[in-house]
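A single structure is presented below for examination.
One protein chain omitted, others in place.
Moving on, here comes chain A:
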Amino acid sequence: MTEIVNYIIGFFLLAGGFLSLVASFGVLRLPDVYTRNHAASKSATLGIMCILLGTFLYFYIVHGIFNSKVLLAIVFIFVTAPVGGHLIARAAYHSGAKLWDKSVRDDLKDKEKYDRQHS
């Protein structure tokens, strides 16, 4: 029983660490603000949630401590981290950060032009 649980906890911790590593590689290697933001906000969120879930399982099953703060932290990160990413990307767009030169579509630019013509 405990041996299987140890493997599950280890899997969550390693998966979280791997996803955080993937997020940092994405931030380093992707070409513009929006793709980097995509990597950072998505992969890092899931990575941290995996690490926290592993921590929660470790304390609950191995030590018998039900730590509700960790569950609250998982919910909180799941709710707030994507909003943080959204706000950073929107602030970058409105302050004029360029898209990658190989991107083909920018619907938000068309929308702003449309708004200017019809107001």
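Basically, a residue touches a chain if its C-beta (ideal position, glycine included) is under 8 Å from a C-beta of that chain, and two chains touch if they have at least 3 such contacts; residues count from 1.
Please note the rule applied: contacts and distances are computed from a predicted model.
Chemist: Assign the chain not included in the display its UniProt protein name, restricting the answer to "Tyrosinase", "Cation:proton antiporter", "Ring-1,2-phenylacetyl-CoA epoxidase subunit PaaB" or "Cytochrome bd-type quinol oxidase subunit 1".
Modeler: Checked against "Tyrosinase", "Cation:proton antiporter", "Ring-1,2-phenylacetyl-CoA epoxidase subunit PaaB" or "Cytochrome bd-type quinol oxidase subunit 1": the hidden chain maps to "Cation:proton antiporter".
Chemist: Which one touches the absent chain: A:Arg29, A:His86 or A:Lys109?
Modeler: The one listed residue touching the chain not shown is A:His86.
Chemist: Of the residues in chain A, which ones touch the absent chain?
Modeler: 69, 72, 75-76, 79-80, 83, 86-87, 90, 94, 112, 115
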